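Every protein chain of the complex appears in place save one, which is left out.
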Amino acid sequence: MNLVLHLLLLTLLPPLMGGVIGRVRALVAGRRGPPLLQPYYELVKLAQKSAVISPTTSWVFLAGPVVGLTTALVAGLMLPLGAASAPLSFTGDLVAFAYLLGLGRFFTSAAALDTGSAFEGMGAAREATYSALIEPALLLGMMALVLSTGSTSLAALLGGGAPSPLSVAGAPLLLVGVSLFLVLLAENSRVPFDDPATHLELTMVHEVMVLDHSGPLLGLIQYGAWVKLTLFAAILVRLLLPLGWGPAWADWALLPVGVVVVAAGIGAIESSMARTRLLLVPRMLVSACLLSAFGLLLLAR
Amino acid sequence: MIALLAGAALTFSGGLAALLAGRRARLAGALGAASASLGGALILVPALEVLRGGAPLTLTAQLGAPWGAVSVGLDPLSAWFAVPLAVLGAVGALYGASYLPAHAPASRTGVAWFSYNTLLAGMLGVLVARDATLFLVTWELMSLAGWGLVSFEHRRPEVRRAGLVYLAAAHLGTALLLSFFLVLRHHTGESALLTPLAVGSALPSVLLALAIGGFGAKAGLIPLHVWLPEAHAAAPSHGSALMSGVMVKIGVYGLLRAALLVGGGPPWFGPVLVALGLTGALVGIRMSITQRELKRALALSTVENVGLIVMGIGLGAWAAARGATEIAALAYGGALLHVWGHGLMKGLLFLGAGSVMHGAHTGDMEHLGGLMRRMPWTGALLALGAVAIAGLPPLSGFAAEWLLYLSLAGGGAEFTGLTAVSWLVVLGALALVGGLASLAFVRLIGIAILGSPRSDRAATAVESPRGMLVPMGALAAAVVGLGAAPGLAVGLQGGVLTQLAGPAASPPDLSGVSLLAAALWGGLAVGGLLLWALLRRGGVRSGETWGCGYASPSPTMQYTGRSLGQILAQGVLVKTMTRPEPTPLHPAPARLDDLLVPGLLGAVYVPTLAWVAARFLALRRRQAGNVHLYLAYMGVGLVLALAWATLSAGGAP
Amino acid sequence: MPHLATVVLLPLALALVALATPSNRLRPLLVPAAGVGHATLTGLLLWGAPQAAEGAWLGLDPLGRLVLGQVSLLFLISALYAPGYLALRPDRDNRPCVSMCLVFVAMMSLAILSRHIGLMWIGVEASTLSTASLIYFNRNARSIEATWKYLLIGSVGVSLALLGSFFLAYAGLSAGLETTLFYQDLLDLAPQLSRPWLRVALVLLFLGYGTKMGLAPMHAWKPDAYGEAPGVVGALLAGGLTSTAFLAVLRFAQLGLAAHEEALVRPLFLASGLLSMGVAAVFMVGQADFKRLLAYSSVEHMGLLVIGVGLGGGGTFAALYHMLTNAFTKGALFLSAANLHRAYGSKQVSDVRGALVRAPASGAIFLLGFFAITGAPPFGPFMSELALLSAALSGGRVLLTGAVLLLLFVVFLGMGRAVLSMALGPAPEATARDVQADSFATVAPAALLLLLSLALGLWLPAPVLDALRDATAQVEGRP
Partner (left out) sequence: MPPIVDPLLVTALLLNFLLLGSSRLRSLIRWIAWQGVVLGVLLAVAHGDHPGPRTLALAAVAVAMKAGLVPWLLYRTTRQDALRREVEPLLSFVSTLLLGGVGTGIALAFGSTLPMLPEHTTVLLVPAALATVFTGFLLMTTRRKAITQVIGYLTLENGVFLFGLTLSEAMPAMVEIALLLDLVAAIFVMGITVNHIYRTFSSADTTALSALRD
């Protein structure tokens, strides 16, 4: 039963994130904004459309979206979403989590380069470099959790049974929390690092990589992106909210609410600030790494 | 043991026969390839047998005067390194059989095979040698054979330069090893490699310092890695596959053997190895990102991976020194698994690069592109190799790095104070290296294989013959197999781990990684089916890549290798772009060399050697060629000697 | 069992025959004939192991046997090279060259066999004079200069040796003993000789015969002489004359050690050896002429020999072993260098390109010879250098071992740059000047010498090993 619930949450929740963010941006700007379920409609529409594929591309172009989505879903399997522990968990799966996302990123970048267009190359270069710089922040953040709970498996770290990390270590984890939020924004190309809503190819990072994907390919990519966003939000939620004291259904309900709150937060940030200059982005990434490193040092002492 | 020596002898004699076959290239190729692959098989069987728990083999022979007692042995540590030697040697030989005819003039095929087979035999000799003289002889034989391979295409000036740099580094390494064995023989009276020393005073530190220098020169540790990129780029592809895949590991084997000999060694040994390994990894991958030539990028990635292996060994030694056997087992396990994994992956990549150069006749990334459509098999295999070596999950690169992460996490949690902090910092750096590695190999694949062809040579590239693709396919299958079931390989590490980390050490459990690989392959299959179904329903139309509506897009508009690595090269880490300052008065030819990456060799070693040579030249003027000066020198020498003789002897009767 | 003197008289007789034979073509054949004769006589002598009769002028002690065997073998193989070479130079009248070469061998044998110091001096002096004309074979301005320098420095050195011999005799006289220059008597009286005379005598003798060996600071003639002399003469000088001079130096070292003068002998040898290696290293880096490069390599290896003796014990054994391996490898290098010189018509390192392509056989021998002489394992010099270094380290001399290793590395770099740039790369198209390609007669001897060096590296046959051990025992003064 828990497995079915986990899969349901993992597959259905992500597009809602997109809808919430869109709606919050609109409300802040004083508009009504698109309906909450807009992303679901988009996915269904894209699934039926026909795909346009450039003659210069090879099978890698098609593999990009598939690998992107699959790695996100498999990573999702490793994350404990509700009360029950994650279906797929083994010691050291936090490393697997990070590297799975790396695999997804590898193939989307390769697919972008496969089209042979200057813009997609630019996007691939930025994406790959920024993710390389943010990787230490993610892993050091995870290490902070490992230190506080003692096990290297995500299920144990964030699972229902474990005491909420915040209560155990307090302040240092706040630092790690902020750093993980920055990681979330960077990994999913949200505003401070990249502006998903722009249509200027030269300024995009993630969006320009998927410029040439159309129809079902684009659908898969967007769906994969939202799943990744949900995963990071779930980590943040498990990190901040204490769990496991209430009945099982409360935990299952608490996660979607938390995730929606995080989505609202992202929407608020997106509408309040603009994208930073490209040259400054590496500096912000490195500062995110330092944040989690300091958090870790405080813990390790 | 006899089978092992027979394998080595067969390989060497095959090479010799190939050399003597002279002009008949096909005969030489057949002889060389057959003897190498057969020899490989003969080596593989006993090695696996010993690893599976069989008793270590030993053989002692009393040879003539200069050698004295020569003892040869195969214990789990040697067997572990013999397996990739055998596998890669055999596969490389089969690949070489069809790669060489197109790349080597008929008369010199014999030389290539002689060098290749002698390298194989020499490496095996090093692995089994149990006393100083045999070890040094086989070690130098290996170096010379490597030189034979590196300067095979010696018509090109850069190959000759690479050969000289390689020889200088090899000779420096041998000099350090010579002093290592001399110090050993002087203090312990005998030079067997097996009997661990009593923990003496400063002896272990001196021995280990010499070992790091000597073996590090061959393994490509950071200050002595300068020869590696040029040498591996210059060698024929199956040669550089063997050198990158196995020869640098023999340096690592030597380091392990020295550590074993000294019995764990002084406290500074672990941290120094970790520092060297990590710096090597960072510098290696950083340089690889800005390289333009395919094989140089791969060679620098070898520097990175050897750095990771040495870091693993350092962590193991560090943990073992502090008694944390379980963490040491993780670290050593990760390092040893990476020896196998990297051997296979890097072998596949170098053979792929060879196939690209065979098809597109150039290794320069800026002239490649669009090969996935024209050389589908090579493209696919190279892509697979790239994913694997970037350490990404379903393939063989992930398990080793995963073990390293586990050991670092374990160490971070268990140790306290400065050690814990340093282990965590190393974890962060390892994550950075992982990220940069995937950037480097996305760049390699994206620029060289994908996109549209940037030159007519790439446009007219043709797929390589089956003789080259089958060995690459075999390696690819091994990579996938090791990725899916790393537990099998790690299971064999029992003997080696007990040697390294003490009897309590047991091979780590990797069932989780296999689980993950299974889940991933399943997910990919389902995803592929889903996409296929959707595309079939919705239909597929062909349309030009979106170029912002630009009228006549051309392949040169594509992103280039340098621009892909530019963000790192420019701002974040190291500034290597140089802007030429045009001279104010008469305009001198300005040149923007944006890939001016001097590296340690160009910036440090060459200038110092040039300076020393200049000093020697100045000294030489003293002997200005006229005989009076010579006689004057003789007179001075005589007077000094006489004065010394009479004065120093004092008043003796 | 032939009488000892036949080894000296045979070459002399053939020299006279050479002077008599009219035809320029037939005369070179006398050299291999002499080689074979000399080798068979030496073989018989070494086989029979005659004891040095009391008071006899000529005798064979273990040291002499070793050096005679090595010189004879080297001469046999180099002699095979001579006819092939002289055939290539029909323009030059080879009467002086052939006869002087035979006189040279005779005088070397005399010096090796003599038990009387004066007689040994005459042998060495005569060999100097006879080689002078050999060096002048090419009859051009550079070879006349080389000959002059060789003659002058050689004669000064040898006369110093004569003065040293007289000092030695006087040492006996002033100590009240009956004066003698017979080596065996001096050896027995050694402890009673008067100290100051003996010490000055030893220094003079070491410097005198050291000049013939080419040790620094008396090495200046070597690059000129080896640089200008034809290949086969270079091989004979580098392999033969140096070994004979080394024998003389060893004899006086033995005398010094017998007279308990370690404090004088050892430091003198070590200092001179290190100085030679240092000078050689300085002059090999960036050397433009590859024959001079080989000459400096010879200076370096003489330094190694003397360091070995200076170390004593295992060091002397290693030095003698190195004398053998070095002589043959150096012979192979000089012969192949001569072939390359003829193939390219120039001695400049920059002119020779792609030797492996244009003259594959000589190029390969030259390259392998380079690897051998800089101590690459399968070859002999590696084994002897290994023995020498372990002797140095077992004597606790860490600094010395470090210095020797460093100098060996510098030499490797200097020589490597030159040899590799010559051997590898595409060969320039052959202009008319350099038409003489390799012929079997000029390549086979060099290959044979290289094989000999390889054989000595892989396996030391029992008789050679015993000869080395007895010679070491004799020098070290142990019974």
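Should a chain be cited, it is by its letter among A, B and C, assigned in written order, with residues numbered from 1 in that chain.
We take it that a contact is a pair of C-beta atoms (placed from the backbone, for glycine too) under 8 Å apart; a residue touches a chain by one contact, two chains touch by 3 or more.
All figures in this text were calculated on a predicted structure; none of them were measured in a lab.
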Chains still shown that are in contact with the chain withheld from the display: B, C
Given B:R536, B:H586 or B:H628, the one touching the chain that is not displayed: B:H628
Residue of C:T6, C:N24, C:T40 or C:S155 in touch with the missing chain, whole complex considered: C:S155
Which of C:R65, C:R115 or C:R292 contacts the chain that the document leaves out: C:R292
Selected from C:L134, C:A169, C:L320 or C:V404 as touching the chain missing from the view: C:A169
Touch residues of chain C, complete complex, unshown partner: 116, 118-119, 121-122, 125-126, 129, 132-133, 136, 140-142, 144-149, 151-152, 155-156, 159, 162-163, 166-167, 169-170, 172-174, 179-181, 194, 196-197, 200, 223-224, 227-228, 283, 287-288, 292
Positions on chain B contacted by the hidden chain, ascending: 620, 623-628, 631-632, 635, 642, 646
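Following the convention adopted for this analysis, only the chains that are shown with their structure count from here on.
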Chain contact topology (line, ring, star, complete or other): line
Chain A-chain B separation of Cα centroids, rounded to whole Å: 36
Sequence positions of chain A contacting 2 or more other chains: none
Chain B: positions in contact with at least two other chains: none
In the complex, chain B residues that touch chain A: 369-370, 372-373, 376, 379-380, 383, 387, 390-394, 398, 401-402, 405-406, 409-410, 412-413, 420-421, 424-425, 427-429, 431-432, 434-436, 438-439, 441-443, 445-447, 450-452, 511-513, 515-516, 519-520, 523-524, 526-528, 530-531, 534-535, 537-548, 553, 555, 557-559, 563-568, 571-572
Chain C residues within the chain B interface of the complex: 148-149, 152-153, 156-157, 160, 194-196, 199-200, 202-204, 206-207, 211, 217-218, 220-221, 263-264, 268, 282-283, 285-286, 356, 371, 374, 376-378, 382-383, 386-387, 389-390, 393-394, 396, 401-402, 405, 408-409, 412-413, 416-417, 420-421, 424-426, 457-462, 465
List of chain A residues in touch with chain B within their complex: 47-60, 62-63, 65-67, 69-71, 73-74, 77, 88, 90-93, 95-96, 98-100, 102-103, 105-106, 109-110, 112-122, 124-126, 128-129, 131-136, 138-140, 143, 146-147, 150, 152, 201, 211-212, 215-217, 219-220, 279, 282, 286, 289, 293, 296-297, 300-301
